[in-house]
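The structure is given below, and queries will be raised subsequently.
A protein chain is absent from this complex, but the other protein chains hold their places.
This part shows subunit A:
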Amino acid sequence: MRVYQVPVHTRLWLATALITCSLPQLLLGPVWQSLLLGVVVAIRWLVDHQRMRLPGRIIRGGLLVAAVGMTWFSFGRIYGPEAGVALLVSLFSLKYLEMVRQRDAYVVIVLGYFVCATALLFERGPGMFLFVLLSMLLLTAALVGINHSETKARASSHIKTGSVLFLQAVPVTVVLFVLVPRVAPLWNMQLDSGKARTGMTDSISPGDISELSESSELAFRVAFEGALPPAAERYWRGLTLSHFDGRTWQQAIPRGGAVDSYLYNGRGAPPDWYQQLQAQGKPQSGYSYQLIMEPTQRRWLFAMAVPMLEEGEASLARDMRLVARAPVTQRTRYSITSFPDLRPAIVLDVLERELMLSLPGDSFGRRARTLADQWRRDSRTDNEIVSRALRHFREQPFHYTLKPPPLTTDPIDEFLFRTQRGFCEHYASSFTFLMRAAGVPARVVVGYQGGEQNTLGSHLLVRQYDAHAWTEVWLQGQGWVRVDPTGAVAPDRIALGLRASLRGDEEAQDTLEGLDSFASGGLLGRLQQWTDYVDFRWQTWVLGYDNASQLQLLRHWLGEASPLRIAASLVAAISVLLTLYMLILLRQAGTRRQTVLEREFWRVHQRVEQQVGHPLAQGLSPQALARVIDLKWPKAGPLAHQWAVYYQQLLYNPGFGAGKAQIRHLRRLRNRLYKLLD
């Protein structure tokens, strides 16, 4: 068996492609993978340069066992997405090592395409997409290269051919992307993204949200259809917390309440609270928007009150928030319309009222209860109690800060009467406590408030530091009403956002400096705005192009998305493209293209021109060119004439036979000639 050698001109492409394809995994995965790849590339280099024999079966087998063993060691298993991809990348490099026949080279390259695709399992941003394209381009160049095994092709011509192939494929790919019906994935891969993301948890205790405020990571994006709501209306509700143990607020449902009547996904008989909502009729004005959630690993979504889902997989909960069917593990898009005028839960049943009035044990918040009792006695209505409480927060020396002093045994009393320095969760928590103590049903709502507009895409960007907590109180005849005690203390927080509200606060300065915002100003802010815009468009146009949006688009174009019409348009589009390519090819065939030999002449012509420093006549024959060289560099004269005569033979003497060997000889002459030209 003849041992196949990857042609010299392709080795570099293959090695580069190998490294590039593996790079995403190498950056994520354990260090030993990089070492393995380094060793493999080094061995292959030595083998290719005859410094070493190809490692035998035993060594290769040993490396294989080691790779599998290390994968097991690092991931605890050898299947599943992470471990599987890690193993695949290791085997990919081992296959490269044992490449013996040409078929092996094909296997390596095809495997490379697959490895590229796996990189998209973990990251699907536009940057990664471009990187994968680059890897595929390199692989294609290598594929072109190994098919050139017999010739003395030049390495750079492979990438050129590869790029041409790529460019020809792009329009076809776009057509396929747009038209081929999307099938739901056959399997659902649960990817553990590994990193502990910052984000909202399902309970809050003092300090939780102020931690979030130190992160400028993206929480979600919102693209409005039409005008944006005013900043003070941008309350993105995530969770309602109704059980308080003195330190921590948690989600709870009324005692004895059925869990399945708590969520309604639009199927089956609607529960009573949904019927109540419907009985109010749909108000005229609402905000329609697309919510693009970043992965949270949680099920709840963030929306303005009262959300109605237009598109996507989620249910409406009794407390007027949206709950996804499965945890959000990747960016997901939901179409939502929010109706701020709807009055949720006008009627409160006994059990629910009991829950919303429940207080922790008597040891917590004694002074607060006394204060609340005082308000109760002095007020005639619940409304009045709420305004009294807000006035209390406004008038007492409360201070809004990111770095509140620690609260120890009784957070409510300590905060309300001693420290009086706190963050939104402190205000929401103590305000809710006071309301309940005064007999007004109340609950804590956590979510985000505000968001920054990207003027390029006019979408809203909500970051982790926009996290917020506020209170909802139940008022007779009005239902649940939002009250934000933080707004009473620090109105800027609501109207202008966290950054503006803390400006001038010495303590918070170092925190603020680390936070991204378009308002950071200058080039950086502009750049961030652009990257965000590209990312957003990528999300909405490419990743967000799912079954539903495809159907919508096809209906718009074809009138009706029937299989026949889709197939016909697919065939038509691709036929048009192929005809176009064919016409271009035919045109090119009409004008014979410059041959290698012809190019060779112009190369020398150009070189001499450069060296001489002034343009030479176009009409120089090879002999005349040699004479020019002779005049300028008498030493190079004989060689130049030799070159010209040889060239003339190759191009004009049909009996001479211009084979590869002859061209090689011509190039040798040319290279020797170059050395004499200076």
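The rule is simple: a contact is a pair of C-beta atoms (placed from the backbone, for glycine too) under 8 Å apart; a residue touches a chain by one contact, two chains touch by 3 or more; residues count from 1.
Criterion: contacts and distances are computed from a predicted model.
Asker: Match the chain absent from this complex view to the correct UniProt protein name in "NADH-quinone oxidoreductase subunit H", "MoxR family ATPase", "Aspartate carbamoyltransferase" or "Glucose-6-phosphate 1-dehydrogenase".
Answerer: Looking only at the record, the undisplayed chain corresponds to "MoxR family ATPase".
Asker: Of A:G76, A:G268, A:P406 or A:G655, which sits in contact with the chain we cannot see?
Answerer: A:G655
Asker: If I consider the whole complex, including the chain that's not displayed, which of A:T16, A:S569 or A:Q623 touches that chain?
Answerer: A:Q623
Asker: On subunit A, what residues meet the omitted chain?
Answerer: Interface with the chain not displayed, on the subunit A side: 592, 594-595, 598, 601-602, 617-624, 648, 651-655.
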